[in-house]
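With one protein chain held back, the other chains of the complex are shown just where they sit.
The block that comes next holds chain A.
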Amino acid sequence: MERHEYDVVVIGAGGAGLRAAIEARQQGKRTAIVCKSLFGKAHTVMAEGGAAAAMGNVNSDDNWMVHFRDTMRGGKFLNNWRMAELHAKEAPDRVWELEAWGALFDRTKDGKISQRNFGGHEYPRLAHVGDRTGLEMIRTLQQRVVALQQEDFEVHGDYEAYIKVFAECTVTRLLKDGDAISGAFAYWRETGKFIVFDAPAVVLATGGIGKSFVVTSNSWEYTGDGHALALLAGAQLINMEFIQFHPTGMVWPPSVRGILVTESVRGDGGVLRNSEGRRFMFDYIPDVFKDKYATSEEEGDRWYTDQANNRRPPELLPRDEVARAINSEVKAGRGSPQGGVFLDVSSRLPAAEIIKRLPSMHHQFKELADVDITAEPMQVGPTCHYVMGGVEVDADTAAASVPGLFAAGEVSGGMHGSNRLGGNSLSDLLVFGRRAGAGAAAYVDSLGDRRPQVTGVEEAHAEAVAPLERQGGENPYEVHHELQRTMNDLVGIIRKENEVAEALQVVEKLKERATNTTAPGGKIYNPGWHLAIDLRNMLLVSECVAKAALLRQESRGGHTRDDYPAMEPEWRRKLLVCSAKPDGSEVQVVEKTQVSMRADLITLFDRAELSKYLTEDELAEYDAAAKELS
């Protein structure tokens, strides 16, 4: 069996993985990047709107404290506040660094990086390139990896002396030595051959879980592999009940249902209307946000040119609010012909401006739906977009509870609390990707000459080949479709106790069926086989989502319970933590208390605002902290 030794193995070549690998290599570690797709094609490539960083280029009042506050508000104060703090402080440096590696962001008049408005962000904050920011980011990081390889070639005569990309290579198990990580087991998609990585440190950067849902903006890679790998290796997942349904996915034609319509459409002036032509978002401003959003169309419209004297239009509320509002309008019979609502930019900006600012949206609608967005409104509806939950990590080092395991990007949990603000993922990838690379490098250093031994290869091998060897079992595609429908219908945007409980029963049955799938054909590039392997991960993750969703008896961010519609301060202090046995059985979800915010951070907020979120006890703590600091 093919075998390689590395200091650090990074699983994932999206923004988080590449930034982690760059850091590990820059710290002198021999680093492998392993990814399921070709190099440069990870899901990050799809990101459109931008990367949030309080550089203050467009409004000089912006700074990390404002960004921190917006992030905590967006997450309904459930965020790991230390992560939100580091993120807000470090994002500008991470964006500027990209520029020094060749990125070409759109510019302001004075030649700086331009920044655009986005939901939940108080000031224009998203560094962007039209509506293809993710592509710019991944290409820049990819090209940085190549630049490092060229440096290594100069010195060692080998491009791959310190950093090597294993593309179209899927990890199916993390390997351990006792409690600690010792490597990873994978197969090459191209040949079906197996490969073992010997490495004391593994960084998970595998992205999200959207492929467990039918209607999703996510790519095929999003089967929750990293979430599952972490669980199976003994690490914990937190916040799995929180899933972001992006308010604006395409709804028609059916084959493109779910594909994202970027929030920039609204950031740049687009408005939402129901079948009666009403800008319904004005009817859905929740109490906690009442004083921050415009109450009339006139004020909302003025805001685009004069932000100092007007409040934002409610189309730019955080995503969870907008998604629920659209859902309600459609349910109330005020939807568009194809079951969404109207998103109109055609009556708001000149055609040329739309094509310049939103080129890929223009292209996407024209090519896929025969709709010219400069002339007519789009039809949009909610789509499963992002998982806030993920591997529980230490904020500063990105370390999981298993020694040697690190996680960054969408696969990690905590940073975004119960709801992520648009643009905060790309910056999260950079900030915590770098920290994970540094954390892994420091961990390797701390081991000195000790190296953990790889174990469990035979078991991993047997598990992986099973679907190929079984005869006459289930069609994996059918199990997958049933899972997607179940999660979409029963654990989707609006949840009820009996439905979630039903979903759990279905998942339980599907788990059994998944152990009996057959993949006809050989080992070479066999998608049926690959799916059969991915099913284990999707099912495990779905079980976590459903179990946590059943437990949390309140509504907050990306978790809406029809039977518990209110947000409860008591629940704000509770995180739900998932764990499982190494064979994926016995998924447990337990409550854990959220650590109180540091005094200097909590006092960045008004008491009046906090009183909407915190318990009386916590407010007393706040008063004490405020007194001490004054």
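In this section, contacts are C-beta pairs under 8 Å (C-beta built on N, C-alpha and C of every residue); 3 or more make two chains touch, one makes a residue touch a chain; residues count from 1.
The criterion applied here is as follows: contacts and distances are computed from a predicted model.
> Pick, from "Nitrogenase protein alpha chain", "Amino acid ABC transporter permease", "Succinate dehydrogenase/fumarate reductase iron-sulfur subunit" or "MocE family 2Fe-2S type ferredoxin", the protein name that UniProt gives for the chain of this complex that is not shown.
"Succinate dehydrogenase/fumarate reductase iron-sulfur subunit"
> One chain isn't shown here. Among A:Pro337, A:Pro350, A:Gly522 or A:Pro565, which residue touches it?
Counting the whole complex, the residue in contact with the absent chain is A:Gly522.
> Where the complex has a chain not shown, which of A:Glu136, A:Glu241 or A:Asp534 is the residue touching it?
In the full complex, the listed residue that touches the missing chain is A:Glu136.
> In the full complex, which bits of chain A touch the chain not displayed? Write them out.
37-41, 43, 45-46, 92-93, 96-97, 99-102, 104-107, 110-112, 114, 129-130, 132, 134-136, 139, 143-144, 146-147, 149-150, 159, 190, 219-221, 252-256, 259-260, 360, 363-364, 367-369, 475-478, 481, 519-522, 524-529
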